[in-house]
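Here the structure comes first, spelled out in structure tokens, and everything after it is commentary.
As you look at this complex, bear in mind that one protein chain is not there, while each of the others sits in place.
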Amino acid sequence: MKAFLASWLMFVFVPIPLTAQVPARLPRTADGKPDLNGIWQSLNTAAWDLEDHSGALHTPPGQGVAEGGEIPYRPEAIKKKAENFAGREKYDLAETACYMPGVPRAMYMPYPFEIILTPKLIEMNFTFAHARRNIIADGTPHPDGFPDFWMGDSRGRWEGDILVVDVKNLDERTWLDHAGNYHSDALHVVERYTMIDPTHIQYEATLEDPKVFTRPWKINMTLYKILDKNAKILEYECVYYLQDEKYGNAKPVVVSK
Amino acid sequence: MTSQCSLIATVALFVAAAIPAAAHHSFASEFDSNKPVTIRGTINKMDWVNPHTWIYVDTKNADGSLTTWRFEMGPPNALLRMGWRKDSVTPGTQVEITGYRAKDGDAVANAKTVKLPDGRELFASGSAPGSGGESSGAAEKKQ
Partner (left out) sequence: MKTIAIVTLAFVTALLVDAQEQKWVAPRTSDDHPDMQGAWARRGTRIQEANGPVSPLGEFSNTGQPYPTIFNTGVATALDRATLAAQKTGVVDPADRVLPWRPDADAARREFIRHMIPPASLKYVEPTARCVLPGPVDGDDRSPFFIVQRPGSFVLAYEYNHVTRVIYTDGRPHVGKKLRFFMGDSIGRWEGDTLVVDTTNFNDKTSLAQTIPYHSEELHTAERFTRVSPNLIEYQLTLEDPKLFTTPIKVAGYFAAAPKDTEPMEFACVEGSQTLPNVFGIEFAPTR
């Protein structure tokens, strides 16, 4: 009887992993929100290709971040994607010209970025091309009639402890990765940032673009906090180096007298 | 709101005496300061291609043929803050544009002033459709 009881009690009192039972205590800002301030980076190879990709020349391997595995292109859009892929060493403007990489690509470029969180404005400062996102979180909607921006127009709000960011006005010249995955000017992205513990954010983005995709689809990945002492975002002014390479030895068209 | 508007209406805009070359351009290397142009015509369309706004103006030549001039303007941010939007410039609007022609001689120029037939500046503060009497971004003219 004692043994039976003991074994029964063992089932009841077996320690269960904390993460399954008790959510981590999150650091919070003065106004009670999960403190997303800090330097973060994704650690996958989505910047090379959002879908599953084997190792290849200059391409590290990776399991895809798109839910369901394949991006649901419209039949005519698949051709365009293939053309992009074939011409990527020339036409991927982020890589060939250091242009701003757009959203969501900036979130998984393989360099750190800083989240600067305040109640009505969230800035994200990226190493790559010193790109910046201004996320307006004062309750205002996307303005009508605005032109497209390379990093889009972002409006943020909190749903409990989840930061939800709605992005529109994304310039169609940006790609979703270096593999030529692309979108049109109709792209609409809704991001959800869930801080799962003090040093991890679960990042999910839903992409909707009826001109290119048959249905909305999602990407999902973890953002990792950089804990190194005195970490800060440094300048990667790739445009300057590319200009030096292209024009450093060039002769001007109009010659000085 | 009223008091804020009237406060801004009395604002002085102090502009530094020597304004540096336009933000992302070396004006002198693209456009020719010795080739000023004045074009009278009708607006064909306006393109907002960040970081540029382009305004296309159809003008009739002496022989009756039509040339569409392309005028480059600055980043859209100032226009947007004034209340201008992508569709607020009406095609067919008569304008007189002055600017400096591109060095390569095409029907391309950098816009300097964009005037309506009555002399008002098209992109002056308060002139955006729907901006009402006083626009919140009103700024006094440079001294």
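Chains here go by letter, A and B, matching the order in which they are written, and residues are numbered from 1 within each.
Note that in this section contacts are C-beta pairs under 8 Å (C-beta built on N, C-alpha and C of every residue); 3 or more make two chains touch, one makes a residue touch a chain.
Since this is a predicted model, take the numbers as computed values, not measurements.
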Subject >> Among A:25, A:58, A:215 or A:251, the residue in touch with the chain that has been omitted >> reply: A:251
Subject >> Candidate in contact with the missing chain, chosen from A:125, A:184 or A:206 >> reply: A:125
Original post:
List the chain A residues touching the unshown chain?
Top reply: 30, 37, 87, 90-91, 93, 96-100, 114, 116-118, 121, 123, 125, 129-132, 134, 136, 140, 149-151, 230, 232-235, 237, 239-240, 242-244, 246-248, 250-256
Subject >> Hidden partner interface residues of chain B, rising order >> reply: 4, 7-8, 10-31, 33, 49-52, 73-75, 77-82, 99-100, 103, 110-114, 121-125, 136-139, 141-142
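The rule is short, and it goes like this: only the chains that are shown with their structure count from here on.
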**OP:** Show which residues of chain A lie in contact with chain B when the two form their complex.
**Re:** 143-150, 171, 254
Original post:
Residues of chain B touching chain A in their complex?
Top reply: 29, 48-50, 53, 76, 80, 85-88, 103
